[in-house]
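For reference, the structure I am asking about is given below.
All protein chains of the complex are present and in place, except for one that has been dropped.
Take a look at subunit A:
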Amino acid sequence: MVLAYLDAGSGSLIVQALVGGAAGAAVATKLYWRRLVARFRRPQDSGAGTPSPQHTDRT
């Protein structure tokens, strides 16, 4: 992944989904649904591939 020179701020990235109209609302719903599901998932289920929301929430 290519990163910009500026640290955009994680919270500042997420909030854009919440102000981005209907398309943004769909993204936000999906994002938080995945996070919710991840909370109830057994720890061994989270693993390779796309970084798990669990990883990000618990750092």
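We take it that contacts are C-beta pairs under 8 Å (C-beta built on N, C-alpha and C of every residue); 3 or more make two chains touch, one makes a residue touch a chain; residues count from 1.
One rule holds for everything that comes next: contacts and distances are computed from a predicted model.
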Discussion item. Out of "RNA polymerase sigma factor", "Methyltransferase", "Spore germination protein KA" or "Sugar ABC transporter permease", which one is the UniProt protein name for the chain not included here?
Written reply: "Methyltransferase"
Worksheet, complete the sentence: Where subunit A meets the chain that is not shown, the residues are 1-24, 26-28, 30-31, 34, 50-51, 53, 55-57, 59
